[in-house]
Structure formats: C-alpha cells, structure tokens
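Missing here is one protein chain; the remaining ones are kept as they sit in the complex.
Showing subunit A:
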Amino acid sequence: MDVLKRNNVTVFGEGKQAMVFVHGFGCDQRMWRLVAPAFAARYQVVLLDLVGSGQSDLTAYDPARYSSLQAHADDVLAVLHALNLREVVFVGHSVSAMIGLLAAIQEPDCFAQMILVAPSPCYINDGNYFGGFENADIEELLVAMDENYLGWSSIMAPVIMGHLDRPQLAAELNNSFCRTDPTIARHFARVTFLSDNRPDLPKVHTPSLILQCAHDLIAPTTVGTYLHRQLVGSQLLVLETSGHCPHLSVPQITVEAINRFLNTGVCRQYE
C-alpha cells in the first residue's frame, strides 16, 4: 500500500526539519494554503489529507478501522515513516491536534514540537468538564450534514482538484473545497465529536503550543485552559479572533505565533 498516495501527501520547501500540517474535520489540506508556504523557506513542508477527506483514497476508508482517532494517528506515523522523518514539527487543526498527540504518545521520537490549532480533547460536556456540547447537539450536526449532502451526487468529487495555482477556477466550482463522500463525512463527524482523549493528555511529553481562538464555538477558551493544565510543557496563546480557523481568519498572526514558538521555544501572550 502506498501511504503517500492514500493520504494524498504533498511535500515542498527547503530545510532539514519537516513541518507536518494536518487539517481538521470538515476540510482538507488546502486549508493551510495561507500558512504553510510561510515555512517553506526553512522547513520541508508536508501536507496530507486524512483518509476519508479531500483527495485521499476514499476506498481505504474502512469505518470499522477508522472508528477511533488512533487509526488516523497510525496513518500519520505511517506517512512519517514512509518519508523517513523524525523530530518533526507537527501542526494539527482541531481534531487533528488530538490525532497528533496520539501519534506523539506512540512514537515520541518522531515529534520535536506540537502546534495545536483550536484543539479540544473532548467536545461533550461531562460533569465539571465543559466541552461546549451535549450529545443531542452532535446529533443535530449530523442532521444538518444530511440536509446539505442531499443534493450531492457521487460524480461531483473528482472535479475538485488542482486549481490552487489558478484561483479564478475556484469561483466557478460551487463549494468545491473540502468536499468529500457524505457517508464518510458523517462517520468522521461522529468519531470526531464523540471522541474523548482526556485520559491520553498526561502521557504526552512533547513540548506543545496551544493556539486558542478568543471566540470559538467548537473549542471554547475553557477547553484551551483545561488542555494547557493537562499537557506537560505546553504553552497557551489566545488569538484575538472569532471562529475555529485562525489559520484562515488571521493567517499572518498565526504564522508569527508559530514562528516565535519555533525560534525561541517561548510564545507568551501578546502584551
């Protein structure tokens, strides 16, 4: 099996150390396009699509295997092995922040630093823990997804690729980014939002930077604070932005924050 093909791995940039970007639920590797190129001069930039997302091999999506985030973590490790990479800088958005942590627990030598963009170890409220959602909310998301996938036909997916260099094409395609098979998206939504990785957090020993959005419905600030407390050697930086995708809403600030962390190992809150 060619894991580079399976995960649609893209590699570019100059540098000894690799920087691996993994997208979250609802999109694909193209969501890094405002951020990843900024690191290409100093790092070997590695982008990938999680199996079931973007241009990954959808036939490899076995729901039984991918019923936990660990399978995606194993995939990330397989990609690192295939490219012969060690001590990488891992940048994971949302659910992929957790996927990265799971991979770092399994093979700590593969990871030098972790950048966790809008992470959450558990989306569901549980006793004193405030994740932001109830189980019913997730069911509602699945309904909302169903309503949007209704008009989708199976022939739409293949048309989507290859116009990053020709943005005028993007406008012609309706919602062309981040499209995938509706059944898989539904399954991945369930796996993502019902996962609870809180027990794994103390097992992480890789230094990490938590990039927390100031107003994020998906990962509220209380979740960022919780994560910061649970992750040994973590730093927390709150970005003054709304939404769940700072790498799209404030790409410049996101790049600066990551650079500061990588250069100095310290990333204090902006004064």
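In this text, a residue touches a chain if its C-beta (ideal position, glycine included) is under 8 Å from a C-beta of that chain, and two chains touch if they have at least 3 such contacts; residues count from 1.
Quick note on the criterion: contacts and distances are computed from a predicted model.
> Which of "DhaL domain-containing protein", "Sarcosine oxidase subunit delta", "histidine kinase" or "Branched-chain amino acid transport" is the UniProt protein name of the chain not shown?
UniProt lists the chain that is not shown as "histidine kinase".
> Any idea which of A:27, A:48, A:209 or A:227 touches the chain not displayed?
Touching the chain that is not displayed is residue A:27.
> Pick from A:20, A:36 or A:141: which residue touches the chain that isn't shown?
The one listed residue touching the chain not shown is A:141.
> Could you tell which one of A:11, A:40 or A:178 touches the chain left off the display?
Touching the chain that is not displayed is residue A:178.
> If the missing chain were put back, which residues of subunit A would it touch?
Within subunit A, the residues touching the omitted chain are 24-27, 30-31, 33, 94, 133, 137-148, 150-151, 170-171, 173-178, 193, 215-218, 241-245, 248-249.
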